[in-house]
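For this view, one protein chain was removed and the others were kept in their places.
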Amino acid sequence: MNHAHNENEPAPSRRRPLMIGLVGLLALMAAGCSGAGPQTALNPEGPIGRTIDDLWELVFILATIVFVIVQVALFYTIVRYRARKDDDGEPVQVHGNTRLEITWTIIPVVILAAIAYPTVKGIFDVRAIPQGEDVLQVQVTGHQWWWEFEYVDLEDETGRTLVTANELYIPEDTEVNLTMTSADVIHSFWVPVLAGKRDVVPNRVSNLTLIADDPTPPDAPHPGQCAEYCGLAHADMRFKVHVRSQVDFDAWVEDQLAPAQLPTEGAAAAGYAAFGTCVACHNATVSGPDGIEDIGPVRTIEVDGVTFTSSLAPDLTHFGGRATFGSGTFENNREHLAQWLANPADLKPMRPELNDIEAGRILGMPNFNLSDDDINNLIALLEGWD
Amino acid sequence: MTSQTAPVEAQEHHDVRPIRKAAMWVFLGSEAMFFGSMIATFLLYRNNTADGPGSEIFDIPFTSASSFVLLMSSLTMVLAHNAFEKRDGRGTRIWLAATALLGITFLAGQIYEFTEFVDKGLTLSTSSFGSSFYMLTGFHGAHVAIGIVMLLAMFFLSLEGRLHEERGLNVELVGLYWHFVDIVWIVIFTVVYLLQA
Partner (left out) sequence: MVLDTNKDLAEPKGIWSWITTVDHKRIGLMYGVTALVAFFVAGLEALLIRLQLTTANGTVLSADAYNQLFTMHGLTMLLVVVMPVGAAFMNYFIPLHIGARDVAFPRANAFSYWLFLFSTIMLLSSFVLGGAPDGGWFGYAPLSTQLDEFVRMDYYAIGAQLLGIASIMASANFIATVFTMRAPGMTLMRVPVFTWMAVVVSFLLIFSLPIFGVGLFQMFFDRNFGTQFFGGGGDPLLWQHLFWLFGHPEVYVLILPAMGIVSEVFPTFSRKPLFGYPFVVFSGIAIGFMGFGVWAHHMYTAGLGPVAEAGFGIATMMIAVPTGVKIFNWIGTMWGGKVRFELPMMFAIGFVSLFVIGGLSGVLHSVVPSDYQQHDSYFVVAHFHYVLFGGGVFGYVAGAYYWYPKWTGRFLDEKLGRWHFWLMLLGFNLTFAPMHILGLNGMARRTYRYPEGLGWEFWNQVATVGSFLIGISFLFFAWNLIRSRKNGRVAGNDPWDGRTLEWSIPSPPPVHNFDEIPVVEHVDDFWHRKYATDEDGRAVRMPDVTGGTLAAETTTGDDGEANRGSPEDMHMPSPSYYPIVAAFGVMVTGYGLIYIPVGWVAAGVGLLITLWGFFGWSLEPVTRDAHHD
């Protein structure tokens, strides 16, 4: 886009840099609209995402206009006023022009003031916390390196709330209010097709509103990920947002609130025997001959008057029904699960050797040196808990 | 200017004092931001006392006394500078020593106070209140200590007859530094001790 001038070359025409610049710009913009995958911010699937995207489009167009004007001015000037071989004269030694200075100070101020208004309005719109009975309340606890979700208003008969991990189900066309905190370091919750991101901070409560237009296909939920560097496996701290019709969502809730069945025979039963290792950190709600039992450690943290579930590891009650594991990073299938149980660090970088359960610091799942049999049995157990 | 040979820097026969004063003022500007940030941190955490003590452990009369001591040291500092300007070596040394002594008294008072607070359960790690309190007053005390070192250095140089204007250990510059440290203490005393929200 820049044309240097060698004395011996013929002078480039004025049009050429302009044409190249414009073509390049158009190519770039066209290219920009390509490569837009399921995690793009440019094709929003909900009203909040659209508010943001509409504002973006307005400002982007203005910025592009300014860009074109300035680049054209720059290149026009260097082409028109380039030193020519035959020209021995000296230019007039102009020092400035106060009127011009004032003009090109005021015009940008005016343009910026124009975009300031929709900007401020957008802030208040997006930041508003939805109120009312129809809002679905979900509490989010960020951990290194997974997401914990608690549907605080959805309980079973005994008062147990719906707790799950990494896969967030929401009904279509509904205001969902996420109330969030972190159990350890700062994270950030970001599902670009639905909304902007919001930091998840220890010792603080933050809110984010999600509204999704339409249900997602079962194999194509909206992808999201942690967007504040949180250590070793930050890149692998992902999650999925599944959108369901209200009917389907209610059915999902009912399934989730039901306990897992204690297996009585076969590989699954053997898996349950081995499961004792897991409940040092993991939770499950299991229904057996003695009734319904919550196994695994229960922890909560209190921040600004809000009580958050803060488990050591994801709840496994309905693990089999999740499409992914490892915080949305791996497809939930036999092969991956076998690799994971054999040595979690093979799949996801973690620091379990630094775990300090009393202090509440969990930096990953250790390698328990499980036998192949144990692994197969555990897989059978977890597959049955869907 | 005096009858002594004019001091010399990289420029020909320039008086270096404006240059050094400019630098000292700039340095004090950065120190103001340094202490300002710590004061802001304290203000943020003044009520984060966790299970430990809060501002009720302050002994206002005692700290008022040591604040007075530090304030007086600014007076003696002015007198020291005055004497130096008048080429009164003996007077300079007396008042420099007095300033240093008052500074040492102040620090002794701080140390006594801190040991009392630790006894009563307030340490660096007790709470955010403790952390920010000790950091602020600790760095201030360190600045006082460095000032005392400079005062004593000038005292001994003066004894040897080597305290000329062109030395880096210019009495006026140290005076500026010392007054600044005193002003910071006045702010700390007011914000931390007197204004208990």
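So that you can tell them apart, the chains are marked A and B in the order they are listed, and the count of residues begins at 1 in each.
Here is the rule we use: a contact is a pair of C-beta atoms (placed from the backbone, for glycine too) under 8 Å apart; a residue touches a chain by one contact, two chains touch by 3 or more.
Source: prediction; values computed, not measured.
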item	value
Contacts of the hidden chain among displayed chains	A, B
Residue of A:165, A:212, A:233 or A:257 touching the missing chain in the full complex	A:233
Which residue of A:78, A:135 or A:342 touches the chain not shown here	A:78
Chain A residues that touch the omitted chain in the full complex	1-2, 4-5, 28, 31-32, 35-42, 51-52, 55-56, 59-60, 63, 66-67, 70-71, 73-74, 77-78, 81-83, 87, 89-97, 100-101, 104-105, 108-109, 112, 115-116, 119-120, 122-127, 184-186, 188, 190, 192, 195-199, 201-204, 206, 223, 225-236, 238, 329, 349, 354, 361
Residue numbers in chain B that touch the chain omitted from display	5, 8-14, 18-20, 22-23, 26-27, 29-31, 33-34, 36-38, 41, 44-45, 48, 50, 124-125, 127-128, 130-132, 135, 153, 162, 166-169
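In this section, only the chains that are shown with their structure count from here on.
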item	value
Distance from chain B to chain A - Cα centre to Cα centre, in angstrom	50
